[in-house]
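Heads up, one of the protein chains got dropped from this complex, but the rest are sitting where they should.
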Amino acid sequence: MKDKSPLLEMRNISKDFFGNSVLKDVSFKLEKGEILGLVGENGAGKTTLMKILFGMTVIRDTGGYSGEIFLEGKPVSYKTPFEALDDGIGMVHQEFSLLPGFTAAENILLNRESTKNNFMTELFGDRMKNLDRKDMRKRALKAIGKVGVQLHEDMLISDMPVGHKQFTEIARELEKDNIKLLVLDEPTAVLAESEAEILLKSMKKLSSEGISIIFISHRLREIINITDKILILRDGRIIQEKPTSSTNISEIAEAMVGRELEVSKREDVRVFDRTFLSVSRLWVNMPGETVRDVSFDVNEGEIFGIGGLAGQGKLGIPNGIMGLFPGGGEIILDGKKIGLNSPRIALDSGMAFVSEDRRDVGLLLDEPLDWNISFTAMQVQNKFLKPIFGNLIKWRDEKAIQNAAKGFIDALEIKCTGYSQKAQELSGGNQQKICLAKAFIVEPRVLFVSEPTRGIDVGAKKIVLDTLIKNNREKGTTIIMISSELEELRSVCDRIAIVDEGKIAGILPATRPAADFGLLMLGTAPVSGGAE
Amino acid sequence: MKYLDRIVEKTGWPRLIIGLFLFSLFIAAPFAQVKIGTSLSDTLIRFGMNGIMVLALVPMIHSGCGLNFGLPLGIIAGLLGATITIELGATGAASLFIAILAATPFALVFGWGYGNLLNRVKGNEMMIATYVGFSSVAFMCMMWLLLPYSSPTMVWGYEGVGLRTTISVEGFYLHALSNFLAVRIGTFFLPTGMLLFMGFVCFLVWAFLHTKTGTAMTAVGSNPVFARASGVNIDRMRTISVILSTWLGAVGIIVYQQSFGFIQLYMGPFYMAFPAVAAILIGGASVNKASIMNVLIGAFLFQGILTMTPSVMNSIIQMDMSEVIRIIVSNGMILYALTRVKKGAH
Amino acid sequence: MSNFAITGNVRIRRILIRAAFILFMLILAVFLFFGGKAHTLLLDNKTIEKEGKIYRELNVVEVRIGSGKEEELLKKDRVKIDVSGQRQVITVTFPGDDGNEKIIKKTFHLKAGVPMYLISIPAFIAGADGWIEPFEPSN
Partner (left out) sequence: MLKNDKDNVIKFLETNLVPILFVIIIAFALPLSGFSVRYLFNEIIVRLVRNLFLVLALLLPIMAGMGLNFGMVLGAMAGEIGLIFITDWNITGLHGMFLAMILSIPLSILLGWMCGKILNRAKGREMVTSYILGFFMNGVYQLVVLYGMGSVIPIASDSIVLSRGYGIRNAVNLTGIRQSLDKLLPLKIGTTLIPVATFALIAVLCVFIIWFRRTKLGQDMRAIGQDMAVAEASGIDVARTRIISIIISTVLAGFGMVIYLQNIGTMNTYNSHEQVGMFSIAALLVGGASVNRAKIGNAILGVVLFHLMFVISPMAGKNLIGQAQLGEYFRVFVSYGVISISLVLYAIRKQRDKARAGIALADAQEVRD
């Protein structure tokens, strides 16, 4: 082993998904025993970078990457994650990958169990070996010892508190005796403060034993406390690479979210006088986007933005209000209390929702466009129906549906072969326009738009945003827009609320500098002089 | 070649093979001294007999409940309607409609309960439907023995209690539909009335699918999350579809009986769901998508094979393999549908 | 996975062991086939003529095949016995010329392809060659 070469070096890594560039020329080095903090907004390229390192199949399926990776000076390029694991690179994902009915020891040694030979192995192969429970226990205890926590090796995962599950995952990686590099993706997100402390301590211990760590987190305080070096990614580029000792939280925050060019800085600050929608103490059980305690007011005619990092709960807010996920709290629209947990009630009260999940929630992929556009209006408002026999039978009015669809296809420049094309055959941008049409056709008083530009090309993006603004200005629709893209929010919205850990971290006018929002997102520093 | 590939992909190999097989049977028929006229009218008669039971699968597929292996439940409702009609002493062609009318309340109640059950077991509908069908048939076996029927045409002669296994509908509604406007040319017989009635019921279902409720039902099957987000009560739609399906099953068996001539009780309805399911799949339906066209094509193809194979095969190779072919074709088709990887599903 | 890498030596050993196992199963099957093959033996106590010689029937004779039941055959008796396996032992007990009981015990082999054999007891006692012959039921 050459001591001179760093443990890991990634050189000029670039990656694009079908022409959409997500990583551009990323290079960095990681020394033995070093802890690297990897920070960046969602979509900055952190995940893609790690996927490339691990040789996830999705990378190869989408055309591979360019650039080189060196592990201890040797060039490597993994075809599957298992090859990376064989080389001593381990990763702990944000979602637990544990078997609830197995003990900690069984999980730690999953598919690496200690075995003993018996006569059947000669006949039916190695998988007929007996498990060596004693040795497994020993090895598990050793791995748990490395993490430096109290963890009972015979405890079932299903009986464990969430922190212990996290430790089990880490112990599983450490059990591999050749482990050199550990990637931890948001490991503290699910931990209580005391548990996070323990984890950070054990990370220090590991690094002192010569194991390098890549630590992905949005908790900047933790990053500052523990890392040796911080790498900030934004839009697929390295924005800043500095030793931790020479930077600070606000610098990082600015680097993460700031743009050199303020794309379209809003000049006009609109003033509103009437509270239209009032949300208080909302909680929503949306897996991965849990909302814990959210209160905010939206004015009539306003475009209200909700931002925040992924998994913090911003998506849970519209989904909860619209009744798609169970929740509780109080919603008052135009002075009237609106019941939760029923999409019908929400729709009847004049609210509409363009979901972030186009394929599952937003569209009938197997059905034609005119159905997609008209369905909600037909079911909720009895539009596009012809009564037969008095009002006994409500017959679908195909003509009206088709005409309405044609109107929207023209107005929103939807590229398709006609209203009878199936929704799944359209591109992402055009699908999004169908979703908007579906919402506009019910003429909502309040429109929730969730991640309206996710996964669509630049041209479609502009049309979508312009359409929203136009609708707001001309029809006076109150719009609540939820987006991961801060710049997008700042260019469209009047005020922006930032959600962190299921709560509103703060609400600021869109004209405030980007760094202020960045700090709110990271949940670290309170904004000084926050004026509302 | 590319064009051919597309056709194959669109129709699917099994369907293509079955279609070609039937086609070759019709080609081979004259050489095997099988009269085309008789074969064709047999096919049409069986098509009309079974068509509505195939149609009964459509609502549940539309609402995403999958293939209704629980069809025997609807058939039982029909059997109750039929036996009650005879018990009441209604005779003649009108008794057919009385039977349908009498079956309706049972179909509604059974369908409602069955629908509610299926709503509680989303994702496992098909397996549970199969066994609900089986258990209800077995349960009714006991009931046919116990229920206080007394009409001498139906009750076992020597004991005076319990219904016979097969009951003739002669004098009641035998051929009530089939003979209506029937056309006879030599050996060819066209059961016009039955086909018209089947067309009428198909029209009703088609019309229903064009109403607000029908549209909502289709959306529930296509994407339940979407439908829910659009304010549709998914469970209610599913229940309605199950009720409709059960009712159509009841009507289907009564129409079947008027042509077949007998009411088959006890284990009679046991395996009746499978041919219907196979037929609709052969017609081009999938586990979550079906149209009236699928019903018509499928019922014709499947019944065509059932009528043609024994006669043609018998005279060509002197082996009656029709039963085996029926089993392999129908279950092979269901198997094929179940193992098709659904695109865009998660 | 790496911990299951099989080295060349082990691989060859396993192939051999598996081949041996399959061979063993085949041999076992063959053994079971021949060992379990059922034959019908007809024990016949009638006067017959073979190659010009006449073998007279006995008044009474006891015959036992293997460890089966002892069959007592009177004059002109024919008894049907089902046996399995190719190797069989026949034990015949009969009154000798001197009045004493005589026992003759003999091992014989049956062919797998022949379902039925006719055993002529008089010929057997006389030690004639053709005492056992394949038998074709005439119906």
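Order of writing sets the chain letters: A, B and C. Residues in each chain are counted from 1.
The definition used in the following text is that a residue touches a chain if its C-beta (ideal position, glycine included) is under 8 Å from a C-beta of that chain, and two chains touch if they have at least 3 such contacts.
None of these values were measured; they are calculated from a predicted model.
Novice: Among the chains present, which touch the one that was left out?
Specialist: Spelled out, the missing chain touches these shown chains: A, B, C.
Novice: Touching the left-out chain: which of A:31, A:87, A:126 or A:251?
Specialist: Considering all chains, including the one not shown, the answer is A:126.
Novice: With the missing chain put back, one of B:68, B:130, B:230 or B:288 would touch it. Which one?
Specialist: B:130
Novice: Of the residues A:10, A:53, A:71 or A:98, I need the one that contacts the missing chain.
Specialist: Once the missing chain is taken into account, the touching residue is A:98.
Novice: Taking the entire complex into account, which one of B:19, B:162 or B:199 touches the absent chain?
Specialist: B:162
Novice: Tell me where the left-out chain touches chain A, residue by residue.
Specialist: Residues of chain A in contact with the hidden chain: 81-82, 85, 97-102, 106, 110-111, 113, 115, 120, 126-131, 281, 283, 285, 287, 290, 292, 326, 328.
Novice: Of the residues in chain B, which ones touch the absent chain?
Specialist: 69, 117, 120-124, 126-128, 130-132, 134-135, 138-139, 141-142, 145-146, 162, 266, 274, 319, 321, 323-328, 331-332, 334-335, 338-339, 341
Novice: Residues of chain C in contact with the chain that isn't shown?
Specialist: Counting over the whole complex, chain C touches the hidden chain at residues 1, 25, 28-29, 32-33, 35-38, 82, 84-85, 115.
Just so we're on the same page, only the chains that are shown with their structure count from here on.
Novice: Return the chain pair with more inter-chain C-beta contacts, choosing between A-B and A-C.
Specialist: By the number of C-beta pairs in contact, the winner is A-B.
Novice: With chain centres taken as the means of their Cα atoms, state the distance from chain B to chain C in Å.
Specialist: 61
Novice: Measuring from the mean C-alpha position of chain A to the mean C-alpha position of chain B, what distance in angstrom results?
Specialist: So the centroids are 48 Å from each other.
Novice: For chain A versus chain C, what separation do you get between their C-alpha means, in angstrom?
Specialist: Each chain's C-alpha centroid was found; their separation is 80 Å.
Novice: Going by the touch rule set out above, which residues of chain A reach two or more other chains?
Specialist: none
Novice: Find every residue in chain C that makes contact with two or more other chains and list them.
Specialist: Residues: none.
Novice: Where on chain B is chain A touching in the complex?
Specialist: Residues in contact with chain A: 210-216, 218-219, 222-223, 225-226, 228-233, 289, 344, 346.
Novice: So in the complex, which bits of chain A are touching chain B?
Specialist: 322, 324, 343-344, 346-348, 353, 355, 359-367, 371, 375-376, 378-380, 382, 385, 393-396, 424
Novice: Would you pull the chain A residues touching chain C in the complex into a rising list?
Specialist: 82, 86, 111-112, 122-123, 125-126
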